[in-house]
Every structure is written in C-alpha cells, then in structure tokens.
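Note that one protein chain is taken out, while the other chains of the complex remain in position.
Residue numbering begins at 1 within each chain, and the chains themselves are lettered A, B and C in the order written.
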Amino acid sequence: MIIMKKDATPEQIQHVIDEVARAGLRTDVSRGQHLTVLGLVGDERRVDFAHLAALPGVKEARMIEAPYKLINREYSSAYGETSTHIIKIGPVEIGGEEPLFIAGPCAVESREALFRIAEQVKAAGAHVLRGGVFKPRSSVHSFQGLGSAGNDEAVEALTWLKEAGEAFGMPVVTEVRGEAQVELVSQFVDIIQIGSRNMYDQDLLQAAARKNLPVMFKRHFGASVEEFLCFAEYIAAEGNKDIILCERGIVPVGKGKNFTRYLLDLAAVPVVQKETFLPIIVDPSHATGRRDLIRSMSLASIAAGASGLMIEVHDRPEEALVDASQMISPAELKEIITVARQLRQIAVK
Amino acid sequence: MIIMKKDATPEQIQHVIDEVARAGLRTDVSRGQHLTVLGLVGDERRVDFAHLAALPGVKEARMIEAPYKLINREYSSAYGETSTHIIKIGPVEIGGEEPLFIAGPCAVESREALFRIAEQVKAAGAHVLRGGVFKPRSSVHSFQGLGSAGNDEAVEALTWLKEAGEAFGMPVVTEVRGEAQVELVSQFVDIIQIGSRNMYDQDLLQAAARKNLPVMFKRHFGASVEEFLCFAEYIAAEGNKDIILCERGIVPVGKGKNFTRYLLDLAAVPVVQKETFLPIIVDPSHATGRRDLIRSMSLASIAAGASGLMIEVHDRPEEALVDASQMISPAELKEIITVARQLRQIAVK
Amino acid sequence: MIIMKKDATPEQIQHVIDEVARAGLRTDVSRGQHLTVLGLVGDERRVDFAHLAALPGVKEARMIEAPYKLINREYSSAYGETSTHIIKIGPVEIGGEEPLFIAGPCAVESREALFRIAEQVKAAGAHVLRGGVFKPRSSVHSFQGLGSAGNDEAVEALTWLKEAGEAFGMPVVTEVRGEAQVELVSQFVDIIQIGSRNMYDQDLLQAAARKNLPVMFKRHFGASVEEFLCFAEYIAAEGNKDIILCERGIVPVGKGKNFTRYLLDLAAVPVVQKETFLPIIVDPSHATGRRDLIRSMSLASIAAGASGLMIEVHDRPEEALVDASQMISPAELKEIITVARQLRQIAVK
Partner (left out) sequence: MIIMKKDATPEQIQHVIDEVARAGLRTDVSRGQHLTVLGLVGDERRVDFAHLAALPGVKEARMIEAPYKLINREYSSAYGETSTHIIKIGPVEIGGEEPLFIAGPCAVESREALFRIAEQVKAAGAHVLRGGVFKPRSSVHSFQGLGSAGNDEAVEALTWLKEAGEAFGMPVVTEVRGEAQVELVSQFVDIIQIGSRNMYDQDLLQAAARKNLPVMFKRHFGASVEEFLCFAEYIAAEGNKDIILCERGIVPVGKGKNFTRYLLDLAAVPVVQKETFLPIIVDPSHATGRRDLIRSMSLASIAAGASGLMIEVHDRPEEALVDASQMISPAELKEIITVARQLRQIAVK
C-alpha cells in the first residue's frame, strides 16, 4: 500500500504506478479528501517498498501482507499445513497434545555432573536434555563454557552430552554461537539451538538450517514478534520447517528496577500460534533469572498455551559456574512438570 | 550506600561522613583496592542522597533499602502485616483464597445496556461491576465517555452504575481521571480506580486515597515495577492501605509489530507479591486489545498467581463506542471464570 | 483505511461499507490477490476505527491522516499558519530567529537564593526564569518542593518567583502538577509548565490551556512523538495555540547502564518541526541528569534546530535540595549560551 502526500502531483502518482508496473503488479487508486492511497494488486513480495517510499510525492509505502510466508498459518493451506506443525525426534513430539519439557544444566561442566543431572531430570519427567558448550557471555572476563577453550574440550563436552542423552533416552540440544561450530555440533546433537543474541545472524541461521536437524530458535531480547518470525523465515527458506520457536523475554522498559532479568512476553505465545503453524515453547529461566519465579512463570506459560518449557536445572546450584541464581532443583522440576500437565488438560481446549 | 571515587581524598571522605552525621546517621567505611564504600547505619530516609552524590569525591550515592516502606513485605512485620493484605468490600474479598473477577463494559453508555450487561456478568460469576464514566483517550477528537460531557451527564451515568451494582449485588468501580472528579465519584462507587495514564499523578493519588475507599491502582505503561510501587506508596502514605494493584501491560520494545496493544508483564505478579503485601490483579483486556487473546492471558494470569482479573465484557460488542475490539461476551466470561477457578486450585499452593 | 481478512465474505465487506457510510464517508474498494483494502473518502475523524476493527472479517483498521489537526503543519495552511508559530511574551520571542534560554534552579528554595541565581542567569544571557514550586517526585519520602507544604508556603514561593522575574526583567515559568494548582499558579507566572509525568493528564491540560497563558508542554518519558502531539492537541483544542513543546528524554531500552537518566531524542526536534508549526525546545538537565553532559547536549540541541533550551542552574549546587547532580553554574551557562548562539548562526539555514 502506498500513501501519497497531500500535494502529490498527478505526474508523481503516475510515476509510482509505473514503478509498480515494472515489478509486474497493478495499482488501484483511491482518492480521499486529503490523501490518495494506492493499493497494489499482485504479489507484494516482488515490490521494494523502501524504493517506492523514496519516490517524490510518496508519504508512506508498506507491505500489507505478512513479510513471512513460508511459516505463515494463513498462507500455509496452500502447502497442506492446516494445524500446528508437529516435530518428531525419535519418540518425542513437539507441538502436539502433550507439553514438552527440556531440562538440564546451563553449562556442561563435567561428565559426572552432567550424567548425575541427566538422570534426575529424566526421572522428573523431562523429554530432552539441554547443556551449553559454547556459552554466549556479556563479558569477555566471564567463564565462556568449555567450548570456547578450543576444539578438544568442546568435542569432549559434546561427547558427554551425546552419551548422557543416549544413557537416559533423551534427545539432546545445545547452542551454536558461530558458524564455525555448526558442523561440529550437528554431529552430536538432535536439536541445534540458536540463542537469543544470534537471532539476527542470518548467515548462522542458514548454516544451521542446512543441517536438516530441528532448530530451536530463540527470540532476541530486543526483537518484536514480527522480526522474530521474519528471521525464522530464513530457516524455513532453506527448506527446514522443523523450527521450535522459543520466547525468553525481552528487555524491560522504564526507570528503576523490574526485579527480573528480562520481561517475559507471554502474549507472544498465542500470537505466534495464530500467525504461524510452528510450535512455541518458553524459557522461564533466562527470562526471569530468578529461581523463585520459575514455577509461576512455567505454569503461566502452559496456561497461555505454550507447547513446552526449557528449564535450567542443577542438583547443586551453588557449584554451578554460570547463572546459578536461576537454576532449580530436580525435585522442583518434577513438581512443575506434574502441575503443568494438569493445567494443560484444563486450560487448552 | 555511598561509593567514593578512586581518587577521593581522606578529607572528602570525612566530609561525607560529617554530612551523614548531620542527618543523624552513622557511617561504616569499607576500603577496597580501587574504591571506598560508605554504608549508612540508621534510617536512610533522613538522608538526601542527591545532595551526597553532588559532594566532591563521591562516585555514586544511593539508598540500599527499598524506596517504598509502608507497603513493603519485608518491612511490614513491624506493622504486624505478615501475609497478603486482604481487602474486604461487603461480602467480597480481594487477596484471599478465591480469585476476584471484575467485569463490565469499557464505558457506561446507557442505563439499559449497563443493566443488561451487569445482569449477565453477575450470572457469569463476576464479583465487581466496572464501567467507565470519565474515559481517558489518546485523541481529543475521540468519544470521551459520558463524564466529559459535563456534570449532569456524569452524575446520571454514575447513578446508573451505583444502581446497577445494587440491583445485582456487586460493588462497583470506575475511574477518576482528574482531581476534580474525586469528590463526585467517591459518592457513587465502592472502589476508586486510578488509570494507567494517571499513575504518576501524585496529587490525584493523594486526593483519591483520602476518600478512604479501596483504590484500584494501575501500572503506567512506561513504568518499572519499582516506580509502580513507589507511587502506590503515595496512597499508603495517606493512611490508606486498601490498594489493589493492577498490571495492564507496558509499551513494547522493538521494530515491527508485536500484534498486541501492550506487552503484558506477568512476572510482575509474583514479583509484586514478594515485594509487597498488597494484592495484584491483571487486566488482559487493555494489555492485549484483542478479544481472541483474553482467554489465554486470563488463564496465564491466574496460573501466575494473580488475585483476580478485570475483564471488559459487552453483550453486543459491535455497538460498543470504545474499545470494541477487546470485549468478550458474557458467555466467554463465564467459561474463563470456570476454568480460572480450577486452575487456581491446582496452580497456587 | 481498512484491510479485510483473506477469507472475508462479500457480506462482511458490505457491512463495513455500510458502517462507514453511517459516519458520512464513502469507501473505495481495492481487491488485491490475497486481501481487500477499503479506502475511506471523507473526513476520517468522524470514523471510530476501533469500532471498525471489531467488525467481522476486518484484519486492520486505522486512520491514514494524522490524529492531530489543529497543530498540524500540513493542515495549518487553512488557518493561515504557514511557518513556525512565534510565541511572544513581552519582549521575549519563542520560535523565531534567536534561540530562547530558560534557566533557574530546579526548585525554589528561598527568596535569597532565588534572587541571587536569577541575577546571575540574567547576566549569563537567559531570557526566562524557571523555578519549581510543586515538584513531582518519585518517592513520597523525598522533598516535594515548597508547594506541597500547603498553600501559604506555595503562595510565598510563587511570590518570590514573580518578584524575581520582575526584578531582573524575565518572564517566569513554573510547573503545575495537579488541577488544583492551576488557578493559583496562573496568577503568578507568564508561562505554565506541564511536566513530563502529567503529559497524559488531559483534564490538567485543559484546565491549564483555559488560562490563556503560554503552556510549556513536556513529552512524557514513555511517549512516542505521535502521542506527544496528540496530547498537545488537547491544549490547542481549548483555543490556546501558544504551546512550547519540550523534549526531555525518554526511558532507555536495554540491559545494563546507559549512564544517563533518560535518553534524549534529538531527532524529535526536526521531526516535530516538520509535523507541526509549534516551537520545540530541549531540557538537557532532566534528560541526562549529569552536569558534565549539559554542555554537549545543549550544543547538539541547537545544532539540531531547537528553538531554545531549558537548563537548571544553581550557584551553589551542593546546597540544592533537589537534583543537585545535574545543575550547572551561571558561568557554565554563560559559556553555553555564547557558543550556542554562534552555532545557531552556522547550523540553521
């Protein structure tokens, strides 16, 4: 849609119509009292709206249709997708009737600790094991995960993760932070995670998508829902629609404290479910950064309709090297999973 | 707490200590390798930290303790408040075991419509009737509620509200938008509402507080939780602790669309419950602005531990003059209340 | 403009057209490949877009034209306003060739201090004297200005302000924080200030506008430029177009520190000048909260085209009771004014 300025000349309007025609679309002209609006007839993706916006006499030019098509629920009927896309990883389903629980330590720290925690989260009801090898950190002076110590230690940590998953019958997920890690990580995991900080990193998204593994894709903490879906489209455009979206909180607004690390946007859950056919889960651990809020935000997420949760768990939080303040115990996880399953039955029609 | 600059002189440190002493407090000095930290011993409210921050050699001066005292859970033991403050309005309790449901039209439009809707929300399970008389609007060119048409019509609308409440056995709540309305409104309602846009309006807060009616106090859409509580403190400072806090969404961040009017901050619910002893409810109607998201956000709010919900209801949404797109039907309200009560039983320990 | 959903029926489209016709406008229908767009022909202000957005089959409904008309530069030619509106207060002009400088202490603290500072800011080149009597504060535990101590002290402080203005030949400005103060304050000042926190307070805006004094209107720290102008329209709608807009920073986004109190939005200066014919000035004192940033932000404001500056000045900042950390000395003010005038000559064509 293009809105012409009040004083746009007939020549300027014709120029815009000609430019639209060059892209193969037709234009319907609607003259209001003060403004003239041009509606485009045809595939708006073929039009460069920034280019049109720069033409003389143009006040505003924007796409009316959603900028993401491949993951769009409304457009998906053409592809035979009519309900939420269910992603299957061995016996595990994401996006179906049952909520999915991903759990594990923030960072893989030792084989022994990982196996110990894996056993406990499995017993608590978790389906997928998580553990960070390449940790994104705000400060170069902080512990960066075993992955950053170089390839040998990264391979060792990834091996532990894979073995722990096999030992306790859980698919595993870990994060890739850079393109150079994709090839390596894809040999060890069942799901590749793209973290919040890398959401806009289109080259990494494409590299990860091409491995044909499910991709867990986290929203950037400064991104709108529309941007989140636009970048998920980069993954889908590589032919990989096994995308698990993950809401993990955005930066808070306002002076003074909000008492949580980020601001969890739970309305994004039903919004994303209406906009796309992809499943969306929630990460209450990073969203709040507070152990004592994990339970309430987990239950709220499930009540909002989320397809699952990713929760950081440690049996000895005081020994954790990263994000200790947000880890819950295996016993707390078990109670959350139990209650969440009951809520799901009642809340989701 | 006062942090001195790296190169602060002993004389500058002594000057700060003397200034603190003038306010009647003592100072403990802690010298680090790079910085010296002064901790205050005594009632920090007697100290002007902005003044201290301006003294030579001072890097930072701030109060460690919460800036809200009277509503602070931690400090409230001194006042004998050890659990959530339960507010009683006739037979209705806010902050207790049962979640509270406030419902009604956005704006009072006619006696007939109000009575019709009041009857239906009562039947659906609502406890309190809401209806706007003085409507805050973004544009001076929009319908401003009957209240803005002048006192005669405002009195008429308030009378309808009071009578509808009495007819169906529900306390009533309406918003005051300016100090000039407080006296009038207080004669007709059981709860005075301070809307989001007026959160920072300390004169209005004080005027409303002095009526000794419960005050429903909504968070501003640009305010942090800390600011929200600081301004609630203005009400408490008038001796009125019957404050019902209300989370209703904050402005979204990011480029592009979020598909909701505001961003509902549900982590604020447990955070506020830990910080204060006041009950907090949620308004999903204004937070989302979307009828199709009211159910999921209502259930998520209850799962997060909210003490209640305020929901806009209209039996003929297409006839509503304000905010028609966010109103649900009485039948939808009934289903939400039923499910929410079940969730509450399971979710809240 | 109304965008219909992909699956909207012809009956739904006709229903929307009928509703638009009820408001006295015509509709042009433009059918795209996926969506149908309805353009309105006539005065869009007569249409309730929220109502239309709630009709079945409607995907989006919004006003294309600006929601503020009376202060709109594009629409103002009809009123004979073709350039920036120049506001005259005695010998002082705001919005003309010369930048305007408003200076004075944050709060009026004593007659002696006020006169001392007034004399010095006049000598430094300031045109208007500022001084707070009713101070909005985040904490009820902070000093609230002499105004909050009750009417006698407020009258005394206002008298000092008026007398200081007369003594040194400067019009004076002070803030009203609540409607109850408007009548009193208007008897003492030449310009009524509406502070940032009260921007959305439409009843206060109308009360202040009716005094027929120029109104300095500050942007709320959570408001977009569009909202800012929508609320300025409330003042204009009372027949008072002597509105001095003031940019003073908005809340920052992001985790971690920005090292300033607010985020000064200097692009708002040329944007507002293109959107309206009203003059806009900048308040670097509250925007940054830092004495050491006042100079650079003042010069940047003038280079951006601002019609003036409001700067907090104190000759003994260590004695200031409010916001001491952001006050500059009279000597610093003089240097800023001198340099700013030179910059203005070079920067503004």
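Observations
By definition in this document, a contact is a pair of C-beta atoms (placed from the backbone, for glycine too) under 8 Å apart; a residue touches a chain by one contact, two chains touch by 3 or more.
Everything numeric here is computed off the predicted structure, so don't read it as measured data.
Partners of the chain left out, restricted to shown chains and counted across the full complex, are A, B, C.
Annotation: of B:121, B:253 or B:327, B:253 touches the absent chain (contact as defined above).
Touching the chain that is not shown, out of A:222, A:284, A:305 or A:330: A:222 (per the contact rule at the top).
When you scan C:71, C:126, C:268 or C:320 for touch with the missing chain, the hit is C:268. Interface residues of subunit B with the unshown chain, by the touch rule above, are 1, 3, 6, 28-35, 37-43, 64-65, 74, 138, 221-222, 251, 253-256, 261-262. Mapped onto subunit C, the footprint of the missing chain covers residues 222-227, 230, 250-260, 263-271, 274-275, 287-288, 292-293, 296-297, 299-305, 339, 342-343, 346-347.
Take subunit A: the residues that touch the chain left off the picture are 45, 48, 50-51, 53-55, 67-69, 136-141, 143, 177-181, 197-198, 200-204, 207, 220-223, 227, 230-231, 233-234, 237, 251, 253, 317-318, 320-325.
In this text, only the chains that are shown with their structure count from here on.
The touch graph of these protein chains is complete, with an edge between every pair of chains. To overlay subunit B on subunit C by their CA atoms, one rotates by 180 degrees, a value rounded to a multiple of 5. Distance between chain centres (mean CA atoms), subunit A to subunit C: 39 Å.
Chain centres here are Cα means. That of subunit A falls 31 Å from that of subunit B.
Residue positions 222, 251, 253-256 of subunit A are each in touch with at least two other chains.
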